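One protein chain is absent from this view; the other protein chains keep their places.
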Amino acid sequence: MKAKLADKILKWARTRSLWVTHFNTGGCNGCDIELVAIFTPRYDVERFGIMLKGSPRHADVLAVTGPVTRQVRDRLLTIYEQIPEPKHVIAIGTCAVSGAPFWDGYNVIGGVDKIVPIDVYVPGCPPRPEAIIYGFKKLIKKMEAEEDIE
Amino acid sequence: MNEDEIITSLKNRFGERVHNSKIAKPRRVYVEVDASIIREALSYMRGSLGFDHLSTITGLDSEERIELIYHIVCGNSIVVSMKTNVLKTNPKIGSISDIYVTAELYEREVYDLLGVRFEEHPNLSRLILPEDWPENLHPLRKEATLEQIKSRLSMNGDGINERFND
Partner (left out) sequence: MSGSMIKVVIGPQHPALKEPERFIIEVEGEQVVQVTPRIGYVHRGIEKAMENRTYIQNLYLAERICGICSHAHTTCYVQAVEDLLSIEAPPRAKYIRTVIAELERIHSHLLWLGILAHEVGFDTFFMYVWRDREVIMDLLEEISGNRVNYAMNTIGGVRRDLDQEKISKILKGLEVIEEKAKKYIQMIQKEPTILKRTVGVGYLSSIDAVRYNAVGPLARASGVKRDVRKDDPYIAYDDISFNIVTRDEGDCFSRMMIRAEEILESINIVREALSKLPVGDISVKTRLVIPPSETVSRVEAPRGELIHYARSNGTDKPERYKIRAPTLANLKALCKMLTGIYLADVPVILAGIDPCFSCMDRMQIIDCEKKEKQSWTLDDLRRYAREWYQKH
């Protein structure tokens, strides 16, 4: 019973203080500036407890922008592995979702889901800041519905 | 110095080895020189004609030869595209990184994407392609189609499927 309560508190805390680390896997910057824009006064996602963090070791969520290039593949994996459990990944922008329009490029592997599992996809080129915030809210909903981790 | 004068002084200096010069429109000059004098020609342009800015070097695969185009700028306004070409079977040419410092990066890019060897380059190494990219596969060559590149890469072990599909 006690353990369950602790889990509940843990989940409550976790879903209200998402720390995000961001990695550009080869995108054009468009999504990156929109992602940063959500942390600035107009959109200010810190009101949901969402914060941008430099180090993957401090993060709960990995936000990925851009198609995965061959050179970045292993780095993406390293960063993913550095994030402590439970971890979640959010793919921002159509490139991160599917690799388009660079899908047939010789140095492009494709969408981020070819390398790491993704929880939320936010399409758009680039997605509006509102769409990215909606994506984060979806992620929070998903986290709330998840089974408790022992 | 205007476009005509540039071409005339180049022709006076190098004679027969300068050909196919044209002024496509104001501030855009195209000129071809022999590969043997490219270093001489560029240092002449830099030293005597005031072309102090190298915008970039374009490499281009034209069937049997690889064309190199040096885009140099005078007073930030007249762009001379100086072309030369090398044999595709053994593409090599003198490096101009001592004449234009930034050429070092542009030459590495051309080396990476088209496989042209720049002789006496201080550090002719990979610039933009990944470390595990196969040798002798130059993506901007015409014979390297996207399908062919992809099949060469998967032969080399992409590593993705083995690692994640279990």
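To keep things simple, chains are lettered A and B as they appear, and every chain counts its residues starting from 1.
Just so we're on the same page, contacts are C-beta pairs under 8 Å (C-beta built on N, C-alpha and C of every residue); 3 or more make two chains touch, one makes a residue touch a chain.
Quick caveat: nothing in here was measured; it's all calculated off a predicted structure.
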Shown chains touched by the chain that is not drawn here: A, B
Per the touch definition above, residue among A:50, A:72 or A:133 touching the missing chain: A:72
Touching residue (missing chain; options B:47, B:75 or B:134): B:75
Interface with the undisplayed chain - residues on chain A: 22-37, 40-42, 52-56, 66-67, 69, 71-72, 75, 79, 101-102, 104-108, 125-126, 128
Contacts of chain B with the absent chain, listed as residue ranges: 24-25, 27-28, 30, 52-56, 58, 60-61, 69, 71, 75-77, 79, 81, 100-102, 104-106, 109, 113, 126-130, 139-140, 146
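Please note the rule applied: only the chains that are shown with their structure count from here on.
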Separation of chain A from chain B, taking each centre as the mean of its C-alpha atoms, in whole Å: 40
Residue ranges of chain A in contact with chain B within the complex: 69-71, 73, 104-107, 109, 114-115
Residues of chain B that touch chain A when the two form their complex: 129-133, 139, 146, 149-150, 153, 158, 160, 164
